[in-house]
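Shown here: the complex without one of its protein chains, the others still in place.
Going in written order, the chains are labelled A and B, and every chain counts its residues from 1.
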Amino acid sequence: MNYTPQKFSINAKRALENEKLRANLTRAIKHTLTKRTEVVSELSNWEELRQLAHDIKKHTIENLGYYLELFEKRAIENGINVLWAKDGNEAREFVIEIAKKAKAKLCVKSKSMVTEEIGLREFLEENGIETVETDLGEFIVQLANEMPSHITAPAMHKSRDEIGELFAEKLGVELTTEPEKLTAIARKILREKFLNADIGISGANFLVAETGSIVIVENEGNAGLTTTLPKIHIAIAGIEKVIPRLVDLTIFFKILGRSATAQRFTSYVSIINSPRKNKPDSPEEIYIILLDNGRTELLKSEKLKPALYCIKCGACMLACPVYQRVGGHTYGSIYPGPIGSVLTPTMFGFNEAKVLPFASSLCGRCYEICPVKIEIHHILLWLRHEAVQKNLTSKLEKIVFKLWTISMRNVKLYELGASLMRFVSKIGLQPKFKNWTKTRDFPQLAEKSFREIWRKELKNDFK
Amino acid sequence: MNSREQILKLLKQHQTNKTPLPKIDTTALLNVNLVEKFKFEFERVGGIFIKTAFNRIFDEISKIITTENLRKIYAENFDNEINAIIKNLQVDEIITQPHSYRQISIVDASITSCDFLIAETGTIVFIHRDEKFKSAVLLPRVHIIIAKEKQIVGTLEEVFSISGGNFDSIFLITGPSRTADIEKVIVQGVHGPQKVYLIIV
C-alpha cells in the first residue's frame, strides 16, 4: 500500500471504481449516522453542549501552557512520570528507553491516533519488541498491514468476508465470516498477549489538569486491560488533550460517544490518577508523554488554532460527502476527511498535502456535525489561501485568476468579455472544459444578459 | 533548552486568555425515579438488572450460575453475610484470595461490589483506592455486581463531587464489552465481559 496525500486524486478515482469498498463504506456510514441522529436528537440541549465544549476547549487552548504545567504538577504528585516530546522521534526514544530498561519483549497497545501519528508500533517492532494492537479494528488493520481508514472505526472499509479471509490467512484459523466468531478468535489470541505483556501503551482522550488524571474512553475493554495488567503503562497524548476540570468530562462524555460511535455512553471509561505499588494488579509505573509534533505550529496561527479543539471523534469524516465516497485511505494520512485535510498539511508538510484543502465542496457538513464546533470548512478556505501564498498552485490557475480579476474589476471589460464569449460560442469555438463536460453539460450564455434586459426593458419602469 | 521548556515558552508567548472558562451547571436528575431510570438505561445498554431482597441473593446468583453454566468463580471480599452466601454457591471452585490476575483470567465469572450506580446513563462506578483487583471487572466472561439501592446517584457530576480527586483510578462500566468493528454488527464480550449482571438489594 502506498497511499500518500499527493496521490489523492488517483486514489479517489480508484476508490470510486471499487464497488466493494463503496458498499462497505456506505453500509458503515449510513448505520452510524442514522444511529447518531437518534441519540443526538433525544438531547434537548445538544447545541448548548456543543457550545460549552467549544468554550472549554477554546479557553484551555488559549491558556495551554498554564494547564499543562498544572497537569504536570498534579500528575507528578500522584506518582506519574511526565515526559515532554517535541516530535515523534523524541517520543519514540522515550518509549524505547523505558522498554529497554524494563527488558520488555511484548507490548500491548490500545487504540491511539497519536501513536499512529508517530509510527510507534512499527518503531518498536523494528527494535525487536513485539507490539500488538488490541482494539479489534486496529488488530484487523495491523494484520492486513494497512492504515486505519477512520479514526474511531479503523476497519470500516472492510467487509466480514474480507476480515474472515484475512484471519484464515494470517492466523491460520478456520475460515469464518461471522462477526461473533471472528471476535472470539481475536479475544483468545489477544487475551494471551494481555496476560504476558510487559508494557501497556495507550493514548488519552483527555488529561485533567486539576487532578492530573489520564482519561481513556473505549468500548471493548482493551484499554482497561492495557492500563491494568502490565507492570508499566505508557500513555502518549497530544498537548491539546488537557482540560481544566474533572467536571468538564461530563460535557465531553455526552458529546464524544454520540459523535464517535453513536452511543449515549461508551462501555468503558478509565480515569487513571496514579500507579499502585504492591497492589494485586495495576501498573507500578505510569508514564505520560506529552507530545507536540507540530501542534504548537497550529497554535501560533489564529486561523488554525481551533483545529486543536478536535476531540478526534471522526464525525466530520462520516458526514463529509467526499469521505463518504472515497473512504479514509484515499487521503493518504492517518487523519483523513475534513479535519484531516486541516491537520495533515499543517502538521506533516504543506507541500505534500497541498491538494487536501481543495478536496472539499465546502458544503459545511463537517462544521454542522462537529461536537466542538470547529469551523472546519472555513479553515479549509484559509488553507487554500495559504497554498496560494506559498506558491503551491499551478501557473495556469494563477494566470486564469489574474485575467479574471482584471475583467471583473472593470465593468467595461466584463461586458466586453461576455460579448466575446457569446461571439465565440456562436461560431462554435467555445472552449471545452473537459473536466466539466466529460460527465455534465455546460449551459450556453443567454442570448441577452440581465443587464441588457434591464437597460432596454426594465429600467424605465423604475424611473 | 529542553523540549519541555521550549514547548512551554512558546505556549506562554501565545497565551491570550480571552475566553473565560464556562461554569458548568449541575444537572441533577429532577422528578425522576432513580431506580427506574437506572434500570431503563442499564438494560438499554445490554445489562441484566435484578432487584431482589437480601435473602434471595443466593437464589439469584444460583440462577445465573445455571444459565451461564459457571464452573469457576472469583468473588471479592464482601461483608460476612454475603461472604457466607457466596461460600455456599454450587460451583467447582470459588477463588476469593487470588495471588495474581492470572487466576482471575481463568474463572468464568467474577462477583464484585461497586461504588456507585449512575441513573442518567446506567453506568456502574468503581473507584480504586484499596487492595481490590481492578481486572476482576474485565477478565471473566460474566461479571456479577452486588449493590445496594442507596448507591444509585443521578449523574456523573455527583460522583465527582463526592469522590473529589482522591482515588488511584475510576473505572466506569456501561454495559458489557462491545465492538462494532466488523460491519457495524454489535458483538458483546470482546475483551471484557459478555454479560453484566447487577443484583440490587
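FYI, a residue touches a chain if its C-beta (ideal position, glycine included) is under 8 Å from a C-beta of that chain, and two chains touch if they have at least 3 such contacts.
Everything below uses one rule, namely that contacts and distances are computed from a predicted model.
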Query - UniProt protein name of the chain not shown, from "L-lactate dehydrogenase complex protein LldE", "Amidohydrolase", "Na+/H+ antiporter subunit D" or "Branched-chain amino acid ABC transporter permease" - result: "L-lactate dehydrogenase complex protein LldE"
Report summary line: Result, missing-chain neighbours among shown chains, is A
Report summary line: Given A:I76, A:L175, A:V388 or A:V424, the correct residue touching the omitted chain is A:V388
Query raised in the report: Which chain A residues would touch the chain omitted from the figure, given the whole complex?
Result: 9, 12-13, 16, 321-322, 325-326, 358-365, 367-368, 381, 384-388, 393, 397-398, 401-402, 404-405, 408-409, 411, 414, 418, 421, 433, 435-436, 438-446, 448-455, 458-459, 461-462
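Assume only the chains that are shown with their structure count from here on.
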Query raised in the report: In angstrom, rounded to a whole number, how far apart do the mean CA points of chain A and chain B lie?
Result: 30
Query - Contacting residues of chain B [partner chain A, same complex] - result: 2-4, 6-8, 10-12, 14-22, 24, 41, 44-45, 98, 100-102, 105, 121-123, 128, 131-135, 137-139, 155-157, 160-161, 165, 167-185, 187, 189-193
Requested in this report: Would you tell me which residues of chain A are touching chain B in their complex?
Outcome: 24, 27-28, 31-32, 52, 55-56, 58-60, 62-66, 68-69, 74, 84-86, 90, 134-137, 140, 153-155, 158-160, 163, 179-180, 182-183, 186-187, 190-191, 194-195, 210-213, 219-222, 224-225, 228-229, 239, 244-251, 253, 261, 264-274, 276, 279-282, 290, 292, 296, 299-300
